[in-house]
Structures are given as C-alpha cells and as structure tokens.
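Omission of a single protein chain aside, the complex is shown with its protein chains in their original locations.
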Amino acid sequence: MTSSAEAAGFWILAPIAVIAALGLLFARKAVHAALGVALVMVILGIFYIMQNADFLGVVQVFVYTGAVMMLFLFVLMLVGVDSSDSVVETIKGQRWASLLLVVGLAGLLFFTIGATVVDEKTVQAGIDKVVATNADPGNITGVAELIFGQYVWIFEVTSALLITAALGAMVLAHRERLTPRITQAEWAAKRVRDNRDVAGLPAPGVYARHNAVDTPALLPDGTPSSKSVSRVLVARDQVATTDSLRDVERHMEREIEEGGAK
Amino acid sequence: MNSYVPILFMLGLGFAFAALSVFTSLVVGPKRYNRAKLEAYECGIQPTPQAAGGGRVPIKYYLTAMLFIIFDIESVFLYPFAVAFNKLGLFALVEMVLFILTVFIAYAYVWRRGGLEWD
C-alpha cells in the first residue's frame, strides 16, 4: 500500500510534527508557538507531496507557511515580546463550554475516522487514479479541472470570503486620518513661510568631544540648544548635560592660554 | 515523489554549510567579555531597556499581511487556471474574470478607505 520510503518519511516527520504541534500548546512565548505551527504546516506540505499531491503540498507551504503564518507572527508581535498567557476567564463559563466542545469534537473525529472503511482495494484504486492523473494531464491540470468544473460555485464563493477578510481587516486595523498628511515638501514650505528654523533644526551632538544624539548642540554663546535634542529623549529624561564637557573645554582653553604665554 | 529528494539534498547542503560556518566561527573567534558590547545598539545614548514599544509591532502591518493573504490566495487560484488554460476553455476564462472582479472590489474598498496609504 505505501512504499517503504514513504513509510520511513512518515515515521521521521510525523513525530516532529506532533512535537511542534505540542509546542503550540506548551510554549511559553507566543512566537515560539507560532514557529511550531509553521513547522507543522511545512511538514503537512511534505506529507501532501508524499501522497502525490504536488500542487496541494507546495500551496500548503506557500499560503500557510508564507501568508497565514506571517499574519500570525504580526499579530503575536502586536501583543509584545514577553507576553504570556493570561489564565483569567474573560467570559463566564468559557472554560466549561470549551471543554464540552472539545469533547464533542473529539467524539466526532473518533467516530468519523472510526467509521471509515479502510479497504485496501479502494485505497489502491484511489492511489492508482491519482498516479494516472499525475502522469497524463498532470497534477495541476487535474486540480484545475476540479476547481473550475465540479467545484466552480465554491471557487466563486471564495472570492466573497476574501472580500469579508478585507473588510474585517479594515474595520479592525485601519485608523482613519482626521487631518490630511503633511508631506515633506509642505513641511519645508511651511518652515520658509513661517520663517522659523528655515535651515532645519540644529543637529545634536556637534560638540567636539561627543556626538551622541542625547548631547545638545551648543549655541555660539555656549548654552545648550534645546531644539537639537529629540523630544522623546527629553520626555525620557535622557538628555546629557554639557557641564562636564564645559569643564574639559575650560581646561583646554587654559592649556592653550598657557601655551600662548610661554 | 522521488524527484523531490534532490531538493532535500540541496536543503541539507545549505543547512550544513550554514551551521558549520556559524559553529566554526564560534569556536575560532575570540571571546572577550564586555558589558557594553552586549547591549543593544544605540546612537551613542543609553539603550532603552526594550526594543521600541516593548518590541511591539504597529497594527498597520496587520493590514498589509491581510491584504497579502488575499492576493496570495487569488494568485494561487490563478496558477492552476493558467497552467490548464488550454484544456479548460471559455467557461473557465469567464469564471476567472468574475473572480478577479470580485476580489478587485475588496481591493478598491481598501484603497478608497485609505488602507494603502503609508506614512
């Protein structure tokens, strides 16, 4: 029924897939869980290919590992690096309800799979049919004939599903702009029109001993310019003072004077 | 299925090379501890304890990923259509045009609402 190579591949990959799937449940960090799922998806793709479903296998990797998992990663990263699961029940009775549903699903799966007749002859006939299709019109053509023939209605409905997805994403994630965006050119024009900081704000750290972004630039009279430091750093109270540098400066000036006097 | 095995060879070779290089440099390279060296990179200031926003991603990217999925699935349907085009006939062409038009509604909606603006 199955070739030995296929069996070997299955017994190597299936445990990895199961471990990765368990990783989803037990991984501490959300991103590790997502990576576990990505691994499961890749291995499922390989299983499909091993079952002679080339197109399906590659599409599994292409769509699930590529697109869906990327979305998943982005969502996980929305919640932050070290977010961990909260065990607080947000909806009352949620735990019992989900337990009930899990038991239901397990029962359904158990009986459905148990009721399947694994008849060697039928299975072999199915495999032969797939192999014959792959050889003559080809695997992709076979899939295409099903999509655009037998399942055409489902295919068309899929497009409606995609519209729903776009709508949902816009409703959840899109933020309307209240004011029109000011472009770079408009900013420049505004600066000239208002005649303030026409040449741009002063750059930070133009002091000879230090050029970090938290060091304010010095004005000609030696006072630090508050405009030259990012207001984020000011808010975080991270701005370096120039006092120590000024001591150095005085020291140097003294040295120069001494040198001139000699 | 046999024709996929050489791809695994390539995968193995690439991974072996990458792992070996990284491992070799870990062994061969010097190790001099310096606390400042292990801190996150910053432009001369004290690095913040975490990456920007606590390592969180702007929600803008969620929209990009979602749109990517939509078009990805559209192109996944386009591939078998293109490959089997000569066997499918006019009916499939009409179907495909309808499908593309429907997905295009989603695209136009997102465009109109300003979902494709970046700033």
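Here the chain labels run A and B in written order, and each chain numbers its own residues starting at 1.
Here is the rule we use: contacts are C-beta pairs under 8 Å (C-beta built on N, C-alpha and C of every residue); 3 or more make two chains touch, one makes a residue touch a chain.
Simple rule for what comes next: contacts and distances are computed from a predicted model.
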Options "Glutathione import ATP-binding protein GsiA", "ABC transporter permease", "L,D-transpeptidase" or "NADH-quinone oxidoreductase subunit H": UniProt name of the undisplayed chain: "NADH-quinone oxidoreductase subunit H"
Touching residue (missing chain; options A:Val37, A:Met70, A:Ile147 or A:Val213): A:Met70
Of A:Leu13, A:Val31 or A:Ala212, the residue in touch with the unshown chain: A:Val31
Residues of chain A in contact with the chain not shown: 29, 31-32, 35, 38, 42, 45, 54-55, 57-59, 61-62, 65-67, 70, 73, 77, 81, 134-141
Touch list for chain B against the chain that is not drawn: 2-7, 9-11, 13-15, 17-19, 21-22, 24-26, 28-32, 37-43, 47-48, 50-52, 55, 57-58, 61, 64-65, 67-68, 71-72, 75, 78-79, 82-86, 89-90, 93, 96-97, 100, 104, 107, 111, 116-119
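Keep in mind that, in the parts below, only the chains that are shown with their structure count from here on.
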Residues of chain A touching chain B in the complex: 5-6, 49-50, 52, 55, 59, 62-63, 66-68, 70-71, 74-75, 77-82, 137-138, 140-141, 143-145, 147-148, 152, 155-156, 158-160, 162-163, 165-170, 172-177, 181, 205, 210-215, 233, 236, 238, 240
Complex contacts: residues of chain B adjacent to chain A: 1-2, 4, 43-46, 48, 50-51, 54-57, 59-63, 65-70, 72-74, 76-77, 79-81, 83-84, 87-88, 91-92, 95-96, 98-99, 102-103, 105-107, 109-110, 113-115, 117, 119
